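Structure first, commentary second.
Missing here: one protein chain of the complex. Every other protein chain is in place.
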Amino acid sequence: MALRDSTPLNPWRRSRDRQRWTERAIELLLLLAALSSIATLLGILYVLVGESLQFFQQVSLWEFITGTRWTPLFGDPKYGIWPLLSGTLTTTFVALLIAIPFGTAIAIYSSEFAPATVREILKPLLELLAGVPSVVYGYFALLVVTPLLQQVLPWLPGFNMISAGAVMGLAIIPLVSSISEDAMQAVPNTLREGSYAMGATKLQTALKVVFPSAISGIMSAYILGTSRALGETMIVTIAAGLQPTLTFNPFEQAATITAYIVQVSMGDLPHGTLQYQTIFAAGLTLVLLTLVLNIIGHLLTKRYRERY
Amino acid sequence: MVTSSSQTMQRLDSQFPIKAEVRSLDFYYGQSQVLNDINLAIPDRQITALMGPSGCGKTTLLRCFNRMHDLYPNNRYRGEILLDQRHNILSPTIDPIEVRMRIGMVFQKPNPFPKSVYENVAYGLRVQGRTQRSDLDEKVEAALKSAALWHEVKDRLKEPAFNLSGGQQQRLCIARALVTNPDLVLFDEPTSALDPMSTAHIEELMRQLKAQVTILIVTHSLQQAARFSDYAAFMYLGKLVEFQKTTKLFAEPQDPLTQSYLSGSVG
Partner (left out) sequence: MLAAKFSDLITPQLGHQLHQRKLLNLGFMVMGLVAIMVALFTLAALIIHMAMSGWPRLSTWEFFTAFASRRPERAGILAAWVGSLLVISVTAIVAVPIGVAAGIYLEEYARKNWLSELIEINVTNLAGVPSIIYGLLALGVFVYEFKFGRSVLTAGCTLALLILPIVIVTTRESLRSIPQMIREAAYAVGATQWQVIWHHVLPYSIGGILTGTIIGLSRAIGETSSLITIGALTFIAFLPESPFQGKPPFVSWEWLNSPFTVMPIQMFNWVSRPNPEFQVNAAAAGTVLMTMTLLMNGFAIYLRYRLRQGIKW
């Protein structure tokens, strides 16, 4: 074959040509793979918005946003999102009450105080903490933490938001601490030395110089932690209860948005009914909440990366 | 315990009292010895320059004076640095924080904290638990005046320090170091990140400062050392080669190594 090639000066031209096409084809394939992430997002939007649009043709947006009763499965259905929202917000709040102080303290300790060897051990341990499946955390909340709390508070119902939220907080600690620690590690050492040179202690340096310098990264850790808590499903489904209740009292039971979706999915609702569509409207609400938080968190992270 | 074995000390015909005296100082980073038997007497309220090619240990020596090396593991000192002929500041019984409360430092690159101009200067006082507003105001103003920055920033005290220019930031760091009335201020190549104008400004400032404080400065610029230092030490491979009055060191260097360094064939 090569004999017929009329350009003796460049006997490899043909294979070069073929190579060029292969290169192009490969790049195209890789691009398609990268575009799959866009397809996923579009798919999510298509499904959520599509089904929600049908939902809102029968239920007014106003009722959905302002209504205080959520009883889609009853004979007299009501579609106010607030009972689900209150459960979601309350469990999230309890979780943050645990995750933020612990996560921050751990991050400061491990970034500013711990010797390198301790940090090397600590990081993987926290990663293991993050790797525990949420259904296992749910088991802990329902069957360990709640009975323990009931010994102190005998009136506490078996399903309650306080133990679900607390265990969720435990689950989120690694997320908060690792992002906060990364932010503090990104603070240049010259700032620390400037502070030590003035006779500051480690604590003073950590709190007065490092922490304020890393504040946007730390805020983004809190925000991403919040968004994780909002979307957490199994812990609240198992331990916080399944009854939509408009309450912000963490010692009561209440369903979250995610718990409601799971509850409905476990039944066998026919495709295309209004009840079926409720889970997509609820899901859309959740996505909007977390998406806004994620974008803010992403922007903050970017800002602290640019600063130094 | 330590006899001043070095001839450098004898050669130094000092009319000034000694502020700090380094005696047979060795410094190790892990297994490797970075400083080797350094002996050096730093005269009070004078500018002493440490110079030498990069890697000669001049910055390492400077950072011994405020125990900066204590911040990192595997660092070891041997020998003494006597402050005011009395306190061995390398002694393990002395907390490095105590040392740093008396010896200030200005770094290579301006490193203001992400705080206001005022809070940057007040930091050293706040760290010491001083909160009385009038006291702080007075000391901050005095420090900014000493650093020749007061007139430029007196209306922008609340602004973030990052808004200042590079040269202003470095003078802010000088004010920060001065506010606690230190005995000695260490300068680690303070003008290497600055433009010539700001550099000139800071050199002029240091000449004024020596009336009130002893200055030890690391510089890699021979011209800079010649321009404003009173005493100069030449270091090479972790050793102190020669220590003299600056004029004398540049005019008639004794050691052949110094001669070749000054003539540009070493470093």
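By letter and in written order, the chains are A and B; residue numbering begins at 1 in each of them.
Going forward, a contact is a pair of C-beta atoms (placed from the backbone, for glycine too) under 8 Å apart; a residue touches a chain by one contact, two chains touch by 3 or more.
Please read these numbers as outputs of a predicted model, since none were measured by experiment.
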item: Sole contact to the chain not displayed, among A:Thr201, A:Asn249 or A:Thr273; value: A:Thr201
item: Identified contact with the non-displayed chain, of A:Gly67, A:Pro83, A:Gly138 or A:Gly194; value: A:Gly138
item: Residue ranges of chain A at the interface with the undisplayed chain; value: 19, 22-23, 26-27, 29-31, 33-38, 40-41, 43-44, 46-48, 50-51, 101-102, 105-106, 108-110, 113-114, 122, 124-129, 131-136, 138-140, 142-144, 170, 173, 201-204, 206, 224, 227-228, 230-234, 237-238, 258, 261-262, 265-266, 268, 271, 279-280, 283, 286-287, 290-291, 293-295, 297-298
item: Touching residues on chain B - with respect to the absent chain; value: 83, 87, 89, 91, 93-95, 97-99, 101-102, 127-129
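We take it that only the chains that are shown with their structure count from here on.
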item: Geometric centre distance via CA averages, chain B-chain A, whole Å; value: 49
item: Residues on chain B engaged by chain A in the complex (per definition of touch); value: 66, 68, 71, 73, 97-98, 100-101, 104-105, 107, 109, 111-115, 123-124, 126-128, 173, 176-177, 180
item: Touching residues (chain side chain A, partner chain B) in the complex; value: 115-116, 188, 190-201, 204, 208-209, 212-213
